[in-house]
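The structure's right below; bear with me while I get my questions together.
The complex is shown incomplete by one protein chain, all other protein chains being positioned as in the whole.
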Amino acid sequence: MPHVRTERCDGGYTIVWLQREPVNTMDLPFWRELSAALAAAEANPAVRGLIFASALKRSVFTAGNDIKELYAPRTSFDRYRKFWVESNQFLARLYRSPLVTLCAIRGACPAGGCCLSLCCDLRLMADGPGHIGLNEVAIGISVPLYWARLMARVIGQSAAERLCQFASLVGPQEAKELGLVDRLVPEAELLPAAESAMRSALALPDSGRALVKERLRGEFSREWEAYPAEEAVGAWQQLEDPATVKMLGAVLARLSGSSKRAKL
Amino acid sequence: MPHVRTERCDGGYTIVWLQREPVNTMDLPFWRELSAALAAAEANPAVRGLIFASALKRSVFTAGNDIKELYAPRTSFDRYRKFWVESNQFLARLYRSPLVTLCAIRGACPAGGCCLSLCCDLRLMADGPGHIGLNEVAIGISVPLYWARLMARVIGQSAAERLCQFASLVGPQEAKELGLVDRLVPEAELLPAAESAMRSALALPDSGRALVKERLRGEFSREWEAYPAEEAVGAWQQLEDPATVKMLGAVLARLSGSSKRAKL
Partner (left out) sequence: MPHVRTERCDGGYTIVWLQREPVNTMDLPFWRELSAALAAAEANPAVRGLIFASALKRSVFTAGNDIKELYAPRTSFDRYRKFWVESNQFLARLYRSPLVTLCAIRGACPAGGCCLSLCCDLRLMADGPGHIGLNEVAIGISVPLYWARLMARVIGQSAAERLCQFASLVGPQEAKELGLVDRLVPEAELLPAAESAMRSALALPDSGRALVKERLRGEFSREWEAYPAEEAVGAWQQLEDPATVKMLGAVLARLSGSSKRAKL
């Protein structure tokens, strides 16, 4: 069963459902499917917008990157580099996509899921249980360079520094106040609100909007897209460090020994 | 009758009245008069500050650029380039002017009027009907590069992207919350409040203030000033595109056929 399912909607947009039970952990195939969904949408002139949403039973947008892709004893530099380049090239391309992109966040949205949402044009979050942030520091690794810079673009340098340095995951209310999400809606109205926002956006002609987006995001996006192969070298050294291996091993043990959701 | 009238005030400042009835549409002569007013004020050591205000009968600061300057069938590349260079060089110079610059916004303030206000040191807005924003996308053209970047400097990258991409015009309250304007005042108190803010600012010595402004704005302003001749080439291609011509033609027809105010 694929990790990602796309649903074409009347009105010129597609919903990208994230459906890898139980918590949408993002491994290499997951990012590849996201890439493919984006490329297919961009290649289809009838599709003018994308909504990302979780199809999970529980209240989780995604738990973020699959720890197995980061745990050195279970992967290799070669595999890690592929994983890192694939995921970041998708994110960088999503950030400058000429499509209208919208993220409907229900529940937990740490790390990779947070970054995916920051690459969209608009973030709606269900006003219930849930949290969002780049919390990599909690397991002893750094927030990726462009993820932190992207957060700084969205909520300002100082707030991004504070959240990233202290691995803060914030609830919907604080996320709204910080500007990390644009709007809160009751959970039952999340998808209808997202579709309604999409229809409003698509009432405008595409030409000017796509140019503005390219102007405001193009340069940053292309720098980011060129960086992951280089970043993977230093990140791998960090992942091979015995202290990191020990910490990630403990996270994996905790995850496999319980039903608790991963927070990275 | 000139489009712009200047009024020297006691206390070392000048009010620049925008008075092109009915809605202060900004054509090439309008921008030239603004440039001349700025140059004259900067050349006069007795003038330390400028207030921009609308002298119109109705509640409009300005309706923005004159569509006739953008509608390819009624202009030429040569005229458009002159228009584009003149307007943007004025705006870029205003942004780094050593004078204290203040904008008193009453009513509608889309596109060019919004950009003019963003180039000032302080924006006061009447807390009545009115709206402000860079809404070029609504008529199928892009927000100019430095206009969008300037908005991002003022209200942050993410809010500027949202407003520009979705052609949003926001009312006074939302403008205040976003930081697009600095203060709201009742309409009857707009000019007195602006003059009072000007007098407070002029109570400080000019030397340090002008240096700080140059430090914080000089580099951005000079990049901007150098750019419009280059930008005009790509923008003209956009304006000659049949889809754009059709959209702008419809706007012109609507404007000439009714008393509705232009929103660009």
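Here the chain labels run A and B in written order, and each chain numbers its own residues starting at 1.
Keep this in mind: a contact is a pair of C-beta atoms (placed from the backbone, for glycine too) under 8 Å apart; a residue touches a chain by one contact, two chains touch by 3 or more.
Predicted, not measured: the structure shown is a model, and the values here were computed from it.
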Sole residue of A:C9, A:A36, A:A55 or A:I141 that reaches the chain not shown, by the stated touch rule: A:I141
Residue touching the undisplayed chain, where the options are A:L70, A:C109, A:I132 or A:C164: A:C164
Footprint left on subunit B by the chain that the document does not show: 121-122, 153-156, 179, 182, 200-201, 204-205, 207-209, 211-213, 215-217
Footprint left on subunit A by the chain that the document does not show: 136-143, 145, 148-149, 152, 156-162, 164-167, 238, 241, 243-244, 247
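Definition applied: only the chains that are shown with their structure count from here on.
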CA centroid of subunit A to CA centroid of subunit B, Å: 37
